[in-house]
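Note that one protein chain is taken out, while the other chains of the complex remain in position.
After this line comes subunit A, so read on.
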């Protein structure tokens, strides 16, 4: 093999599977393979079974659960779910979660995209400093900032209002978004934009008409991550949104064990309710999630 051979990945002579088939010494499923599969399936089991267990139990009454938590429910009892929606006002929290997370995603995509465009295509004096600012903002845990943020919001009378949570959450997610989007935009061939500039387009037009549509996959990844992170955040909503009417579903859930601690069926249903939408989003979008994460993670 010559030392300087550079073979682009997609013209590699053997694909990974072909390589494995050729160079693994057993042509059939040997002992090593079986052991590997056993371990992997075992972990699959430990990953999935708790979720299934919760789902099964959400259809049982608390008494049934106490007696035996492993059986399939005798009937698909919807009492727990009805309780959840009525007693706990889960419907309302869902709406709140949607409003908060949706708005955060919108702001992050809007502002992050614009900033990424500049970072990817322009050179200017303070560029390195600003990039460090963006990178540095990843360092701050919510604890370090929450108290002054709370004070600020209180002075501006934004406590217990959706926007009071949306703004800090946007701040927390912008750095991640900008870094991912900048990386992506830098990899777009510049010829398309050049052509547009030659025809007299202003930069913002080039951004809106060319860069944004091409960057859709990256925007998709960023949106999904931002939505997940915002939807799952507990700490900030707990502090900023004290009024039950505006609490997202996470916060409601954290109160449930103190309020309804002994109604196990209700608790199982509540967990199922909060998890199911996330699962749906995940299974439909998992391609983007995993791809987007690894692209960003390896680079830095």
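Criterion: a contact is a pair of C-beta atoms (placed from the backbone, for glycine too) under 8 Å apart; a residue touches a chain by one contact, two chains touch by 3 or more; residues count from 1.
Here is the rule we use: contacts and distances are computed from a predicted model.
Asker: Per UniProt, what's the omitted chain called: "Sugar ABC transporter permease", "Integral membrane protein", "Succinate dehydrogenase cytochrome b556 subunit" or "NADH-quinone oxidoreductase"?
Answerer: "Sugar ABC transporter permease"
Asker: Which residue numbers on subunit A touch the omitted chain?
Answerer: These residues touch the chain not displayed: 1, 12, 14, 16-17, 19-21, 23-25, 32-33, 36-37, 39-40, 43-44, 46-48, 50-51, 53-54, 57, 62, 65-70, 107, 110-112, 114-115, 117-118, 121-124, 130, 133-134, 137, 139-152, 167-168, 170-172, 174-175, 178, 190, 193-194, 197, 202-204, 206-207, 228, 231-235, 239, 250, 253-254, 256-257, 264, 267-268, 270-271, 274-275, 278-279, 281-283, 286, 289-290, 293-294, 297-298.
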